[in-house]
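In this view, the complex is presented without one of its protein chains, the others remaining in place.
Moving on to subunit A:
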């Protein structure tokens, strides 16, 4: 071992004095730096485990082509007529299935020794949760971009034009980021990654399939219709359709944004609370 001092810092080789001012909580700027540092970590991880990109690339390619050709004729009479319905639907569905992975990822991560260090550091408790969520936006961007591109390649011409499509794309990503907080919360509450996975599936299936994502809701029986109408995913789907097909910022878009914000407002604090308690 060298004869240099071990404590970092070139000016003072001694441990910091104990009677310095201690901050009682992290400031907003500190919280942001900590969150981006955690996001940086997640991005490094992501690119070192490229299987994390499988679902976001394969699913848009497969689902878009499959759903459009299989159901197109049956539901809307023709593939071309079905596209304005199904492409926004698949966008929303993709958003949910890709953000679902947050919960299992986090649960596995939290079991590792490095999370003990994160807990022992004077950092905002939300940073280890918000960091991965921020990094995950990369995956939502890939998934939603690919879905739209596959649609365009299959001949879909969104009536909302470039800006309508851009707005729909942005809304999809925001929805995915918001809904991810539900799964983040699950990750902090449940004990094993399998349990998180199972529960996430149970939430995901009704949310996506009992929505207007794949079929026009007026074809559904009454009781189903009722559920589909209160399902927040339906609002996102309708909002995406309005933006993409008409380029209009309708009330549905407002409701979708409000709903997503509400999800974050509820589940982010819940997740932070249970993360701070859980060891």
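For the reader, a short list of remarks on this structure follows.
Convention: a residue touches a chain if its C-beta (ideal position, glycine included) is under 8 Å from a C-beta of that chain, and two chains touch if they have at least 3 such contacts; residues count from 1.
Quick note on the criterion: contacts and distances are computed from a predicted model.
Per the UniProt record, the chain missing from the shown structure is "ATP-binding cassette domain-containing protein", taken from the list "Sarcosine oxidase subunit delta", "Acetyltransferase component of pyruvate dehydrogenase complex", "ATP-binding cassette domain-containing protein" or "Protocatechuate 3,4-dioxygenase alpha subunit". Considering the whole complex, the residue from A:127, A:168 or A:257 that touches the absent chain is A:127. Looking at subunit A, the residues touching the absent chain are 1-2, 4-10, 13-27, 30, 33-34, 36-38, 40-41, 44-45, 48-49, 112-123, 127, 277, 279.
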